[in-house]
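A protein chain is absent from this complex, but the other protein chains hold their places.
Order of writing sets the chain letters: A and B. Residues in each chain are counted from 1.
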Amino acid sequence: MSTEQSDVRRTRGDDLARWVDNRLRLAEGSRQYLRKAFPAHWTFLIGEVALFSLVVLLFTGIFLALFYTPDTTTVVYDGPYVPLQGREITAAYDSVLRLSFEVRAGLVMRQIHHWAALIFVVAIVVHMLRVFFTGAFRRPREINWVIGVVLLLMAFGAGFTGYSLPDDLLSGTGLRIGYSALLSVPFVGPLIGFIGLGGEYPGADVLGRLHLMHVLLIPGGLVALVGLHLAILVRQKHTQKPEGPARNDNVVGEPLFPNQSLTSLSLFAFVIAVLCLFGGLFEINPVWLYGPYESFEVFAPAQPDWYMGWLEGLMRLWPNWEFTIFGVTIAAVFIPGIVLPGMMFGVVFAWPWIEQKWITKDPREHHLLQRPRDVPVRTAIGFAGLTLLLVIFVAGSNDVIAADTRTGVHTVTTLLRIAVFVLPPLAGWVAYRVAVSLGTGTPAVQDDAVATD
Amino acid sequence: MPASRFPSFTRRLGVAFVALAIVGATNLAVQANATAQDASEPTNDRVLVELGEQLYGAHCALCHGGQGVGLDEPGPSGGPPLIGVGAASVDFMLRTGRMPATDQRHRLERKPPAFDATEREALIAYITSLGDGGGPAIPDVNGWEDAGLAAGLKSFTSNCAACHGPTAAGIAVGQRDVSPALDVVTPLEIAEAIRTGPGVMPVFSQEVMSDEEMQEVVAWIMDLRDRESPGGLQFGRSGPVTEGVIAWILGFGVLGVVMYLLGEKTGDAPTHGDPDA
Partner (left out) sequence: MPEQQRRVEEWRAVRERQDRAARLVAVTFVVAIVACVALFIVYVRGGNTQWEGVLLAIAFGAIGLGLGLWVRRIVGPQVVVEKRPGMVSDEEHRAAFEQIYHESLGEARVGGRRRFLIRLLAGAGGTLGLALLVPLRSLGPGPEDELFRTAWRRGVRLVDAEGRPIRAADIGRDQVVTVFPENADALADAQAVVVGTRSLDPSALPVPDGVVDATVCYSKICTHAGCPVGLYRASEGELLCPCHQSTFDVNKGARVKSGPAGRPLPQLPIGVDDEGYLVALSDFSEPVGPSFWNLTHERGGDDE
């Protein structure tokens, strides 16, 4: 009898499961999830890398938050780092120095946190590219695409506010630039800037407000939206590649338990391992070398963390056009700092609809992925966009490039300005030709979209 | 034996004469030495200046003009006037091999010095003798080892980091100029550069940066090259750009391999399985 068997094999795990189920009635609803099919191509794991990086950020972040203070009052440094001894610095900078030099495991936690932030954004971007080039944003997944782009913006915000917290000379310079861009908005810029800072630059409250955003508001938003992102994914079920028995009306994959669970756990462990390795072996953001922020000091080269590099590049490339119409001055940084980024992200947000209305005119529901070669127009546009981004990123380091290649900074900038117009269409055209020549014209499996009204 | 042809008196006179000659000659020689020592400064100086003039004529006059008046020419051989430029400037340029340069349009670059110590002194002596002299003398850096690092960092950040970078790693400073990395310079060279402002570098005179402050800057720069990186490998301390490159290539590269090994590849999935199950 089954009772006999279960008596023989009953473990403590069984007892616990029974205890929980006696209170929540989970067995019936959870049963279907145990063997739920998860399409398991390796490129579907990129999003998980982002998710696991976020978990590392949260845990290391809690540790850092226990030692950091956003206080801008002046203290005299008396720690073990000789070149700063006796120097007057903010309590915030001091707390980061203490964390790095006097707290056991402090420096490794700080460095793991910062490497995790960089890799978090890398993973989001690569995941976004995978979704874009395989058409996974098409109906019904437009909502998740929008949520994803919002997550990317929040990741930018988390990173920017985060690396500004130590109040060092490099990040403070970046804050000043961001503030100047905000100031340039016509009519409301100065008002919002002063309200945001609590007064004239630099404002005494700015670190406290950045701190609140960085440890509460943005992580809260990230966790909530990631939760929503995953819930929608579960509801809609993952897309899949059109191979084997996969069709638009089925899901072919590995079972959640044990396969997908073990795979995800393993990836989780590896992500943590890589981040810990980097955090221990690779120095990152050595704020003690940069010195504390002073509003009248600066050094070169001054670049932000990598994911802000495109903004930096726009600012360096855009010509010095500043004009006044009807008494309203359009500052030189307004267009590259506010207008262009807004337009670029506008296109990214709206892409599912842009493609649906003007390119494919296909309003149907899709669950099968496309090979990039089978959609040459989207692939070409994607490559053109990527190339544009790459040129702009490179422009953010135009002085570094000039020094390394022994060319004039002016020359490098001019070349990049030309490249902005020449390279993206070229890359798009090349991608188009390659896609067309690789593709056979018909996809591997007929993409029978799900019939909708 | 026949008797000497010279009578004994003459012989004695001859001996006395020879002795007198020897004494006299020695005396003269000693006196000559003495006068040479007394006048050694002007004589050596003059020797140095003459040597300097020769060297100048052979190596410098082509671009800097006769008597250091400078040559205002747009082409490769043109150079600023050297009158009143000061011993520190000449010493710096020669010591670091930046001079002699081959083309005034190219940026000054550190090279193995072309002159040895004596020749360098000679050129300094000559050039500082032109016109009324003047210009910064060779600074004294004795005692830099005891200067405060904290004060040095503060001064370095305020005055130097904008062009040399926080870790003095050498960066672009407009046009084609690049500030040099400061990992191989000597304390004297640092001090001379501060006081003379070579190339596009501004000048920091004693009124603006005292000797004490200057030594603190020297101490900081010299300490930088031995500074440990508690965080691990530093990749040339080149900042967020390098960190980003490492995150992408190394970080995501490794994780990409991990994902590839863990997940399915195309063609991996068994093609059996009833699609209508």
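What we mean here is this: a contact is a pair of C-beta atoms (placed from the backbone, for glycine too) under 8 Å apart; a residue touches a chain by one contact, two chains touch by 3 or more.
Source: prediction; values computed, not measured.
Peer 1: Check each of A:223, A:265, A:422 or A:438 against the chain that is not shown and name the one that touches it.
Peer 2: Of the candidates A:223, A:265, A:422 or A:438, A:265 is in touch with the missing chain.
Peer 1: Which residue among B:53, B:177, B:192 or B:243 touches the omitted chain?
Peer 2: B:177
Peer 1: Of A:43, A:95, A:134 or A:248, which one is in contact with the hidden chain?
Peer 2: Looking across A:43, A:95, A:134 or A:248, the contact with the absent chain belongs to A:248.
Peer 1: So which of B:113, B:232 or B:256 would be touching the chain we can't see?
Peer 2: Only one listed residue reaches the unshown chain, and that is B:232.
Peer 1: For the chain not shown, which residue from A:51, A:117, A:315 or A:348 touches it across the whole complex?
Peer 2: The missing chain is touched by A:315.
Peer 1: Considering the whole complex, not just the chains shown, which residues of chain A touch the missing one?
Peer 2: Those residues of chain A that touch the unshown chain are 35-37, 104-105, 107-108, 111-112, 140, 173, 176-177, 179-181, 183-187, 189-191, 193-203, 205, 236-237, 245, 248-255, 258-259, 262-263, 265-270, 272-274, 276-281, 295-302, 312, 315-322, 324, 327-333, 336-337, 365, 367, 398-399, 409-410, 413, 450-453.
Peer 1: If the hidden chain were put back, which residues of chain B would touch it?
Peer 2: 158, 161-163, 173-175, 177, 197, 199-205, 207-208, 230-232, 258, 261-262, 264, 268-270, 272-275, 277
Methods note: only the chains that are shown with their structure count from here on.
Peer 1: Taking each chain's centre as the mean position of its Cα atoms, how many Å separate chain A from chain B?
Peer 2: Computed from C-alpha means, the inter-chain centre distance equals 47 Å.
Peer 1: Any idea which chain B residues touch chain A in the complex?
Peer 2: 148-150, 152-154, 157-158, 161-163, 165-167, 170-176, 178, 220, 223, 227, 229-235, 237-241, 243-248, 250-252, 254-255, 258-260, 262-267, 269-276
Peer 1: In the complex formed with chain B, which residues of chain A make contact?
Peer 2: Residues in contact with chain B: 40-46, 49, 82-87, 100-101, 107, 111, 115, 118-119, 122-123, 126, 169-170, 241, 243-247, 250, 252, 254, 263, 266-267, 270-271, 274, 278, 280-286, 289-291, 294, 297-301, 303-307, 309, 397, 399-400, 402-403, 406-410.
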